[in-house]
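All protein chains but one are shown at their positions in the complex.
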Amino acid sequence: MRIAISTGGGDAPGLNAVIRAAVLSAINRGWEVLGIKRGFAGLLGADEVIPMTKETVRGIGHQGGTILRTTNRGNPFCYPRRRTDGTVDEVDRSDEVIDNARERGISAIITIGGDGSLAIAQRLFEKGMQIIGVPKTIDNDVNGTITTFGFDTAVTTAIEAIDKLHTTAESHDRVLVLEVMGRNSGFIALHSGVAGSADVILMPEIPFHIDKVCEKIMARDRVGRHFSIVVVAEGAFPDGGEVHMIGESLPGQAKRVGGIADGLAREIQSRTGKECRSLVLGHLQRGGVPTGYDRLLAARFGGAAVRAVEEGKWGHMVALQSPHLVTVPIIDVLREPKRVDPMHDVVQTARSLGISFGD
Amino acid sequence: MRIAISTGGGDAPGLNAVIRAAVLSAINRGWEVLGIKRGFAGLLGADEVIPMTKETVRGIGHQGGTILRTTNRGNPFCYPRRRTDGTVDEVDRSDEVIDNARERGISAIITIGGDGSLAIAQRLFEKGMQIIGVPKTIDNDVNGTITTFGFDTAVTTAIEAIDKLHTTAESHDRVLVLEVMGRNSGFIALHSGVAGSADVILMPEIPFHIDKVCEKIMARDRVGRHFSIVVVAEGAFPDGGEVHMIGESLPGQAKRVGGIADGLAREIQSRTGKECRSLVLGHLQRGGVPTGYDRLLAARFGGAAVRAVEEGKWGHMVALQSPHLVTVPIIDVLREPKRVDPMHDVVQTARSLGISFGD
Amino acid sequence: MRIAISTGGGDAPGLNAVIRAAVLSAINRGWEVLGIKRGFAGLLGADEVIPMTKETVRGIGHQGGTILRTTNRGNPFCYPRRRTDGTVDEVDRSDEVIDNARERGISAIITIGGDGSLAIAQRLFEKGMQIIGVPKTIDNDVNGTITTFGFDTAVTTAIEAIDKLHTTAESHDRVLVLEVMGRNSGFIALHSGVAGSADVILMPEIPFHIDKVCEKIMARDRVGRHFSIVVVAEGAFPDGGEVHMIGESLPGQAKRVGGIADGLAREIQSRTGKECRSLVLGHLQRGGVPTGYDRLLAARFGGAAVRAVEEGKWGHMVALQSPHLVTVPIIDVLREPKRVDPMHDVVQTARSLGISFGD
Partner (left out) sequence: MRIAISTGGGDAPGLNAVIRAAVLSAINRGWEVLGIKRGFAGLLGADEVIPMTKETVRGIGHQGGTILRTTNRGNPFCYPRRRTDGTVDEVDRSDEVIDNARERGISAIITIGGDGSLAIAQRLFEKGMQIIGVPKTIDNDVNGTITTFGFDTAVTTAIEAIDKLHTTAESHDRVLVLEVMGRNSGFIALHSGVAGSADVILMPEIPFHIDKVCEKIMARDRVGRHFSIVVVAEGAFPDGGEVHMIGESLPGQAKRVGGIADGLAREIQSRTGKECRSLVLGHLQRGGVPTGYDRLLAARFGGAAVRAVEEGKWGHMVALQSPHLVTVPIIDVLREPKRVDPMHDVVQTARSLGISFGD
């Protein structure tokens, strides 16, 4: 039995712990393990497949990053091809990927990736490849699993940032706007905002009104709380009618370069007259040492993926449905990103705590 | 509407975050909140009931400990009474507790506590008191809820200890035995041991054979891994036939003072000839700043407890059944402690990783 | 004996620990202590002076921020005055400050502040006020003291950020530019860069050549290290001749808004063709819980300040000249900011490690 492991997409704390657990679980079953670097397309190159031994994964369980790299070489179904005239088009090289895997004697592939990688996995599975998925998303926006490794670390990083901003905001009577990850889903903003005692949380699931945001800030000011912390997911956006109103500072997601935080901070400062600063956490949420929670969850995912191989659950993804790890068909989770339910108990509790969602 | 909050039993990271969330959620509903110090019996004294305001709970969300103290004054159903001849007996003062609450105009009590406090809560509920419980257990041994606040912090503390011991064990070719909490249940040992890459995990749910433990250590030694980390729950015990064999070093739980770790370390050293040291984490697992995960979970518990009051779910306890917070009847969780299922995926993954349970 | 304590300027981790140590040291000598909020000008208002007791400072030793606020009301020597026609000019209200202190029976003031606050302290001292200074600078740019509280925390925050960026940079083959504090001095950039294993460190003391920076990045690329970490102090600038060349991306300190990191990242990306991202740490370096080192140093500063009051060392500042705390005349430290000596052993070691300073 020979299996291979690949990772795709962005970095996530815990990737190495998944790899380690999968490799050890497979080797301890007497299997051979290969590592495919840079996603599925690593199977198109000669030098991107390496043997994985106990030695390869020693001590990586608590290290950030991934020993298999994550920068994808490209999607094998529409792989970039440079033509002789210098232009570039795309070709379907998925058959090559499958052939290459067969030639190397790989009978199953465990792929750790987000929406994009899982979609590729599904198509390769439909063409007959024996694939098991492991969901990877910092934002926690993959359906079918309560959470994934890396999310707790990202939330923890955001909470630590809020804590640091809190003391400075309070000492200086300032409004601080912290932008966290979450293009489609506000999980990081919501969880870190509630745990870190933010005053305002803005997220894609609840379009906000800038005047409601400012109202909250001024209401605090009137009772002697001269500072406020606003946590905003990168994908948050103002409610329809206002897009034009705060136009230039919030020019719409497509063109936005520096993130929503800067525009929001300028707008709040101009409306409230209070000193307002912004900070974009960015890559700090992706990297670094995983939390204990994520180290365990990642190990569980890696172990469960090997059991799924053993049981031949091809086309399935391992998933957390607490307290159990289960498998779910990949096809079922691809429809749309998971989002925060605006009636979820965390949102209700946040409102009870006095946190404003700008709605 | 006037409610009261009490905490009972040992310290747990996140207690203050529960209190803060409950107090703010109640005050923002226009309710009054009292705090009862030192458990239910605080209602027997004159000076243990204090008003709780927004100011009282400001900034305590990320602080360890509890502003309401946790040392119980005693169980009101068998309260210690000092007689005139100096001897002490016990009397049932539960009616006084109920009367006292009524006189203070308290219409509902949120009690945060472990098995003991919840059992008292159930009996007071049966006598007509309007009570909502919030489970509190570092060991994660309360049924009905997937986990409770404080557990993630305790596991994280244990993982950090394992990480620190790892480098020293490896540099010095030593066997290190780390004793963690868990009288009835091995959750802390299991979770920290898997996340921290321990070599042996011993817990109450899987009685161990000392020779299996030593075998694992020597098997590692033979392949050049001259060190090992053993994580042992305080309630772990050797399998029947061996109790006598390792008698003096493991004299049975009842009489054990210094914990199981010392005896185990001595036994391993004498059997393997390898230098062996022990460490008892003890109180370090109870105290300190809660992790981000626990800060959020604690806030959710506090918020949900107030909603349960609103809905009149008397005699219920808030509980995590991911991804939702629910309520369950307290009576249903009191039967016996929650234990690790030896077939749970974490145990399976641990075995796949090569971790020995000494069985 | 009645003394007062004031803090001025920006937030710094450890401020509360200084305040706590000074208050307790004074009270335990039988003195009375007042706290002046918002800098010296707090003495011009009625409501900015509060009594300081043991209770006031309980448990604040490990908290970030300052219970005395730091936003200055203004410099009493050129205090803003709103005239009847609505325009604003400045007046010298220093005599009022001195009178106010005298009326309140304050015989000595301990002021915790940076260059600006120390300069005001010096002028008030010259007018007869009995003042002791405690240096406060995140950047470590105050002369006369080896380091100050808050600097170790800021460096630690920067190192943690580098660690996080490291794994992402390596996994994704990216160049990451991290901007840290240091307008005049590169201490944070240098210390965090060496401890965090940065590849390039840019700081005000060593003007850089952008082509040398790119050369280093490409040299790493050629030996298979496809990522690089650049740590840049906010006050770093390119060597003379090049200012024009990289003009628009680095438009000069005066007009720069978003910091040097963005322009630098764009320039590196356009010159090397490598994907390049930037991150500005900003306020994260100022806030939060002080490190153990800073907690101790802050307590030492607070204790020494009270001893300096006892000894009547007016016009002096407490200072660390390891292993001793000493006092130095404030006038001696005001001349110019402390800077990194380009021949210092840390710079030499950095060069030996292969770190480029872009020179």
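Of note:
Each chain carries a letter (A, B and C) given by its place in the written order, and its residues are counted from 1.
In the analysis below, a contact is a pair of C-beta atoms (placed from the backbone, for glycine too) under 8 Å apart; a residue touches a chain by one contact, two chains touch by 3 or more.
Predicted model only: the values in this text are computed from it and were never measured.
Counting contacts over the entire complex, the absent chain touches B, C.
The missing chain, though absent from the display, is touched by one residue of B:Ile146, B:Val289 or B:Ile331; that residue is B:Val289.
Of the options C:Arg38, C:His191 or C:Lys313, the residue whose C-beta touches the omitted chain is C:His191. The set of chain B residues touching the chain not shown comprises 10-11, 13, 15, 63-66, 69-71, 157, 160-161, 163-173, 176, 258, 277, 279-280, 282-284, 286-289.
Mapped onto chain C, the footprint of the missing chain covers residues 21, 24-25, 28-29, 61-62, 146, 152, 155-156, 159-160, 163, 191-192, 194-197, 291-293, 295-296, 299-300, 302-304, 306-307, 321-325, 344-346, 348-350, 352-354.
Operating definition for what follows: only the chains that are shown with their structure count from here on.
In terms of which chains touch, the assembly is arranged as an unbranched chain of neighbours. Averaging C-alpha coordinates per chain and comparing to chain C, the farthest chain turns out to be B. Counting contacting C-beta pairs between every two chains, the top pair is A-B.
Centroids of chain A and chain C (each the mean of its C-alpha atoms) stand 35 Å apart. One simple way to say how far apart two chains are is to compare their mean CA positions; for chain A and chain B this gives 32 Å. Residues of chain C in contact with two or more other chains: none.
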